[in-house]
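One chain of protein is taken out of this complex; the other chains stay put.
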Amino acid sequence: MTSSRRGFPGHLDTEAIRKDFPVLDRVLHDGKKLVYLDSAATSQKPRQVLDALSDYYEQHNANVHRGVHVLAEEATALYEGARDKVAAFINAPSRDEVIFTKNASESLNLVANMLGWADEPYRVDSDTEIVITEMEHHSNIVPWQLLAQRTGAKLKWFGLTDDGRLDLSRIDELITEKTKVVSYTLASNILGTFNPVEEIARRAQEVGALVVVDASQAVPHTAFDVQAIQADFVAFTGHKMCGPTGIGVLWGRQELLEDLPPFLGGGEMIETVSMHSSTYAPAPHKFEAGTPPIAQAVGLGAAVDYLSAIGMDKIAAHEHAIVEYALERLLQVPDLRIIGPTTAEDRGAAISFTLGDIHPHDVGQVLDEQGIAVRVGHHCARPVCLRYGIPATTRASFYLYSTPAEVDALVDGLEHVRNFFG
Amino acid sequence: MTSSRRGFPGHLDTEAIRKDFPVLDRVLHDGKKLVYLDSAATSQKPRQVLDALSDYYEQHNANVHRGVHVLAEEATALYEGARDKVAAFINAPSRDEVIFTKNASESLNLVANMLGWADEPYRVDSDTEIVITEMEHHSNIVPWQLLAQRTGAKLKWFGLTDDGRLDLSRIDELITEKTKVVSYTLASNILGTFNPVEEIARRAQEVGALVVVDASQAVPHTAFDVQAIQADFVAFTGHKMCGPTGIGVLWGRQELLEDLPPFLGGGEMIETVSMHSSTYAPAPHKFEAGTPPIAQAVGLGAAVDYLSAIGMDKIAAHEHAIVEYALERLLQVPDLRIIGPTTAEDRGAAISFTLGDIHPHDVGQVLDEQGIAVRVGHHCARPVCLRYGIPATTRASFYLYSTPAEVDALVDGLEHVRNFFG
Amino acid sequence: MALVKLDSMYQDVILDHYKHPHGRGLRDGDAEVHHVNPTCGDEITLRVRYDGERIADVSYEGQGCSISQASASVLNELLVGKELEQARRIQGAFLELMQSRGQLTPDDAMEELLEDAVAFAGVSKYPARVKCALLSWMAWKDATAQALGAGDEDGPKERTA
Partner (left out) sequence: MALVKLDSMYQDVILDHYKHPHGRGLRDGDAEVHHVNPTCGDEITLRVRYDGERIADVSYEGQGCSISQASASVLNELLVGKELEQARRIQGAFLELMQSRGQLTPDDAMEELLEDAVAFAGVSKYPARVKCALLSWMAWKDATAQALGAGDEDGPKERTA
C-alpha cells in the first residue's frame, strides 16, 4: 500500500481534523508531542462537543421533563433531541428504543437484570442457559456471571481460534433450546476482531434466544444499523465515540422494552406513585431513573453530528488503511507477536501485541517517555490473555485523527524499547 | 428582619457570586432577566466548574486506572483527587468510602440491591421490614418498593403531621426487631422540612437496623458531616450542588462496603476474572463498574472547592435569611397556602405552596412569562400531594446566588397570576 | 407587562371553558377510563355513551390545569351528538394541531372542523403543556375503543404519554 507521513491520499484530511481536538496539541516530557494511540480505551473530544457542553450549561441548564419554564423546556428539547440524533445514527426504528445509561457497562447490566426479573417467556432461571464468548470485555462477562449465580442459570461460551477469531464450530451444541440469551461483542477491544453476525443470529433465532450485542468498539468506528445486525439489544458507550464520559446507550426492541420490568427505580421512570405501589412510564423513561446525564446526552448528540458530518464510511476506510499500514510495519519488528488477526480483514482499529518477553508495562513506560500513549495490561479481557498464555499485551488503537506518522513513531519507539531492555 | 433589594448585610455578596454563573445573565421573553428559583431541581453551575470540565477534556482526557501513560496518570489523579475532595467535604473517615454513581437515584438503588443480594446479617428477605417516610422523593420510594416486591419484605413508613413534619409518635411500632433498614430524607425537596436525626438513629440502633440517609437536598446547602448523622449510607447528587449532571455519590461505612456484594458487574470493579468466576476489587472500585463519570467527578470536585471557598456555614445562613424573608412575604399573598413548615426553623431552601384553586401549571406558566422559573407538579413526591389532598404545588427554591429582589419578583409575579385568573 | 406570547396560549375561549366547563361530572356510560399525565399529575376519569355510532354523551371528572380542563370541556362541546367518523376526524385534526410545535396556522377547513378547539393552537408551542391539552382526547379515544369493542382486553389503561 502507499502511504506517506502526510496521510493517505483519498482518505481523511487528518491535518484539518486534528485541529478540532485540543488535546492533540499537548506536549509531554520536555517537548515531545503527544502521540495518542489509546482511543479504544477512550477517544479524544472535538471542540464541537466541548462547545455543546458549555452552551448547555451557560445558556439552558435545567432539570428535564417536569418544568413549564423556558430553561426546563429548552433542556428537555436538547436532551430529547439528543435521543433523536442517536436513534438516527444507529437507524433505530423508534426513538423510544434508545435508553440513556451511564456507560456500556450499565447498559449490559440493565439487560441482565431485566432478564433476571422478567416473567416468562424471557425469565432467565435455573433451567436456562446464557451464552457469551471468550473474547468479551469484563463488562460483558461479569453481569452474566452475576446473573448466573443469582438465578442458577448455566453460563457457557464460545472459545477462540489460534488466529483470534470466534470458534463457531460447535455452535449447535453451545446454543440450544435451553439458551435464553446470547451476548457477544461485535468488535473485540483487545484482539481487534470483528465478529460475524449472521451465524450467531441465525442459530439464536432457531432456538428463540434473545441476542445482545456489545457494540462499544463498533459504533464509534463504522456505519452502524441496529436493524441490520439482527439483535434484540445493543449496548455502546459515549466516551469512545468523541462524546463525554458519563453516558452510555442501550438500544432495545420496543416490544421487549414494553414487556420487561424496570431496573433502577426513582424519579422520571414512574407513571404514578403511591406509598403502596407504583406504575411505570413507557420506555425509554421506564429505564431512566433519576435526573439523567443531561449535559452528557447533549454532548453525545454533538459527537454524533460531528462523526456524521465527516461520514462513518470515510472514517471506517481511513481506519482500515491505518490498520493495514500498522500491521505491515509492526510485523517487521523483531520478536513482535500480534495477538489477534494479522490482516486488516474483518478487523477493527485496535492492535494488541507482545514484544519478546519484555513485559507490556515496561513497553508502555518506555513508549510513554517518547510521548506515545498506548495501553498495557489485560484490557478488561483477561480470559483472552489466559487463552493465549500471556500475562498481558501492549495495545495501540486508532481513530479518525490517527496518522501514518503516528504508526511510524510507534515502530521507532518499539525499536527503542528493544534496545533499552536488550 | 431587615432586608433590601441589594442583599442582606452580613450575608453573602450575591452580586459577586452571580458573576460566576453565566446562565444568570440569560434574558428571556423580550428582555426579561432570568429569575431562577428552581435550584432544588438542579442548581446552576459556576464558571469554575465549567473551566474544570474544559481543562480536563482539553488537557488530560484519558481512561483511568489502567494506564502507564501520562494522560492516563493525570486523569486518574484528577478522578481520585475528586474523591479526596468529596470525602473531605462530608468528613468521611476514609476516602475509600466514597463511591461515585450517576446520580442519587443510582446511589439509593445500589444500597437496596446490595441488601437484597447480601448474606446474613444484612439480607433483606420475606421475614424482614423496610421503613421509609411519606415525604420521600420517588427515588427513595421506588427502589424499596422494588426490593420489597422482589424479596417479600414488608414496606412501612412514617406519616406526616399537618404542619409538614415527620410523625414520630409511633416510632417504636414502626421500627421493630424485624426492621433491617430505615431510609429517610434529611431534607424534603417538596416540603422543605429538615428531619431530626437523633431519634431515628437511636431507635434504628436499638433494633440493629441499617440507616440510609437521602441527603440530596442537604449536602448542597449546609455543612455536612457523615460522622455526625449516625448513618450507614448517605446518598446525594452532583447536579444540585453546582456540579455537572451525570454524577452522584454514595457514602457507606467501610466494613459494610467490604461485606456487601457488588451490584453492577464489569470493568474496573474486578480483581481477577476468568470465564468460570471472578473476584472483586475492594471498595470503592467494587461498586464502580465500567468507565466512571471521570469528567463529572472532576467537575464535582471543583464544585466542592467552590462551595468550600465561600463557606457552607455562610451559604446556610444566607439561605436561612432568604427563606425567612420569602416566608414572611409569601404569607401575605392572598389565598396562598404554604405546604410544609411556615417558619424558617429546621427548614431548607425549598418552599411549596398553592394559590387558591389556580392550578400550579397555570401559576408556573404565567410566572415564566415574567422570566421567573419555578417548578410545578408533584416534585417526584406524589405521596406528599396525596397526604395534603392537593394535585400539585408550585415550588420556589433558593441557593447561594438567590437574592431578596428575586423574592420580591416572585411575590409581584404571583399578584399578576391572581389577576390573570381572577 | 407585555404578555403577547402568553395571551396566545391563554385565549379567552380557553379561559372561558376553564371557568365554565361544559358537561362536567360523571354520568352513565358504556365504558370508563382513567388517564393520568405522569409528568404533571393531571388526571381525568372519562365515560362515553354510544347510541349506535353516534356519541350520546361524554362525561368526565378530573383535576388539572386550565388547559387540560378547558380541553375536556371543548371536547364535550364538540363531540357529543357527532357520528363516530366525524368525531375521529376532529380528534385527528386536533392531534395534528397540538403536535405542530406552533408551526401550523389553521386554515378555514380546520377552523370549521375544530371550532373552539382552534384556540389551542398557541398551546402547541409549549411541549410541556401539549400533554395537558391532549389528556381528555386520548382518554376519549381509549374509552371509545373499549365501548365499541375494538380495544385490547386489559380494561382501563393507565397510560397517556
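Annotations for the structure displayed:
Order of writing sets the labels: A, B and C. Residues in every chain begin at 1.
By our rule, a residue touches a chain if its C-beta (ideal position, glycine included) is under 8 Å from a C-beta of that chain, and two chains touch if they have at least 3 such contacts.
Just so it is clear, the structure is predicted and the values come from calculations on it, not from any experiment.
Among the displayed chains, contact with the absent chain in the complete complex occurs for A, B. The missing chain, though absent from the display, is touched by one residue of A:Pro93, A:Gly152 or A:Pro391; that residue is A:Pro391. Residue A:Glu369 is the one among A:Glu73, A:Glu129, A:Glu369 or A:Glu406 that touches the chain missing from this view.
Contact with the chain not shown here comes from a single listed residue; of B:Arg26, B:Lys45 or B:Arg66, that residue is B:Arg66.
Checked against the full complex, the candidates B:Thr76, B:Ser105, B:Thr291 or B:Gln370 give a single residue touching the omitted chain, namely B:Thr76. As for the chain not pictured, it touches subunit B at residues 65-68, 72-73, 76-77, 270-272, 279, 281-282.
Touching residues on subunit A toward the chain that is not drawn are 29-30, 359-362, 365-366, 369-370, 376-378, 382, 385, 391-392, 416, 420-421.
Keep in mind that, in the parts below, only the chains that are shown with their structure count from here on.
Taking each chain's centre as the mean of its C-alpha atoms, subunit A lies 31 Å from subunit B.
One simple way to say how far apart two chains are is to compare their mean CA positions; for subunit A and subunit C this gives 45 Å. Residue positions of subunit C with contacts to 2 or more other chains are 39-41, 126, 129. Multi-chain contact residues of subunit B, defined as those touching 2 or more other chains: 29, 361, 365, 376-377, 382.
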